[in-house]
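Structure record follows, encoded as structure tokens.
Every protein chain but one is kept in place in this view of the complex.
Labels A and B are assigned to the chains in the order they are written; within every chain, residues are numbered from 1.
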Amino acid sequence: MSSFTKISPRARIGRNVEIGDFTVIHDDVEIGDDCKIDSHCVIGHPNPMARGRPLVIGPGSTIRSHAVFYQGSTLGEGLATGHGVLVRENTVAGRGFRIGSNCDIEGDAVFGDWVRLHSEVHVGKGARVGHFVWLYPRVQFTNDPFPPSHLCLEVAIDDMAVIATGVLLMPGVRVGLGAFVGAGSVVRSDVPAIHCVTGDPARVFTTLDRFVSFEHGLKAPWPRHFRDAYPEAAWPAMDEVVGRVYAAIAEYRSRAGGK
Amino acid sequence: MSSFTKISPRARIGRNVEIGDFTVIHDDVEIGDDCKIDSHCVIGHPNPMARGRPLVIGPGSTIRSHAVFYQGSTLGEGLATGHGVLVRENTVAGRGFRIGSNCDIEGDAVFGDWVRLHSEVHVGKGARVGHFVWLYPRVQFTNDPFPPSHLCLEVAIDDMAVIATGVLLMPGVRVGLGAFVGAGSVVRSDVPAIHCVTGDPARVFTTLDRFVSFEHGLKAPWPRHFRDAYPEAAWPAMDEVVGRVYAAIAEYRSRAGGK
Partner (left out) sequence: MSSFTKISPRARIGRNVEIGDFTVIHDDVEIGDDCKIDSHCVIGHPNPMARGRPLVIGPGSTIRSHAVFYQGSTLGEGLATGHGVLVRENTVAGRGFRIGSNCDIEGDAVFGDWVRLHSEVHVGKGARVGHFVWLYPRVQFTNDPFPPSHLCLEVAIDDMAVIATGVLLMPGVRVGLGAFVGAGSVVRSDVPAIHCVTGDPARVFTTLDRFVSFEHGLKAPWPRHFRDAYPEAAWPAMDEVVGRVYAAIAEYRSRAGGK
């Protein structure tokens, strides 16, 4: 280990953990085995809002340089981040969480398993994000419906939804199972499961079973053509969610009749 | 104090100042009493455009990790920042300035008292921002009306205006006293005092006295329901501005007749 780190003797650090130069590890931290934390990070930034709970980083995680993680969050096995991410207190994430460079997770948020955030996603306080959700660069969550106020209407994203680049999610909106939100949209009302929306305000343009790229020969939902971007350990859970997506499509088609 | 800092012997540092690990304090710096500067910061980045003036940080300030403050700016008492903020030369701010994580203040800007910037606000050179202004995440100032050129038309925001998330402010626009700009708007012309605008281009949808959240039982202006988010020291100044907001409403109503 480098001689240029500052590691609290109270931090609990697993076996085979690499810690980069000029990184600070604070007191209330638990790091699993086989983790790699790059240089210039702040791990376990003390915060009274964490009410004494530690930061827990699951085994097999990689944290890139200039990241800041607050005390009081729990990240599952196989976390992988870009550079300069900020994860505040009381964030809970499942397995295989990926956070792109310069993302800002403001805390009190819950993420399911195998969630992927591209660069510069801003997740407002209180967000609820399901399993296998994709958030593309600069997706922006909000939560105050009458700013500035003490109100907080959290955004919720259901399993396997995909939110493309630069989308603004207004306070309290729900994005349903397997839904797709096109790049640059502003989501001002709920997006129903297996529907695809775009624009400001975001409006339905198709459903997932009819969302096809003829040019490239691809069909939604994405695990049809993108399964190999996940480790095999993720596939059983992926199949379970895809099953629910297809059931939602079948139910929608049955209600919609021949349309 | 930590042994991992690099502090210039020429910097003037008050009593009871904490400085985090791996932070650099340059020569032309004055830090008031009772400040806390976290790790990995650059305080007083040398810059010829500061023409020899120091960086002045008021007493009772908190600067979070990975921040960069240039020489030549003056920040009032009780500054509080998030992580990774950048404040360039010749920025002047009053009391109680709050800057969210990853904000980028490009310099030559003036901020009144009790201004709050959420995360990732980008303030272009020359901006003028009044007292008790709120700027939500990713508000973006511009200043060049014919890019690229040597022209600089500064944006100006009057007291107690609220600019919601993701708003783009075009060069030279003025946002009036107590005005409200909705999330995702593009402000392409001036916003009159006590008016509420939204969209691209931003257009008036109501006035402040009729801007009400029936669902949540809240009315504008925001100090009616959000006064407690400020210390008592801010209340007299807040009352003075609110008085001017009500006077502007009364004047507008009187001109508008019974409408």
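Quick note on the criterion: contacts are C-beta pairs under 8 Å (C-beta built on N, C-alpha and C of every residue); 3 or more make two chains touch, one makes a residue touch a chain.
Since the model is a prediction, treat every value here as computed from it, not as a measurement.
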Touching the absent chain when the full complex is considered, from A:92, A:152 or A:183: A:183
Option touching the unshown chain, where B:6, B:51 or B:210 are the choices: B:6
Those residues of chain B which, in the complete complex, touch the missing chain: 4, 6, 22, 24, 40, 42, 45, 66, 68, 84, 86, 102, 104, 106, 120, 122, 124, 138, 140, 142, 145-151, 168, 170, 186, 200
Touching residues (missing chain, whole complex) on chain A: 2, 4, 20-22, 38-40, 64-66, 82-84, 101-102, 116, 119-120, 134, 136-138, 162, 164-166, 183-184, 200, 213, 215-216, 218, 222, 225-226, 229
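In this section, only the chains that are shown with their structure count from here on.
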Rotation in the CA alignment of chain A with chain B, degrees, nearest 5: 120
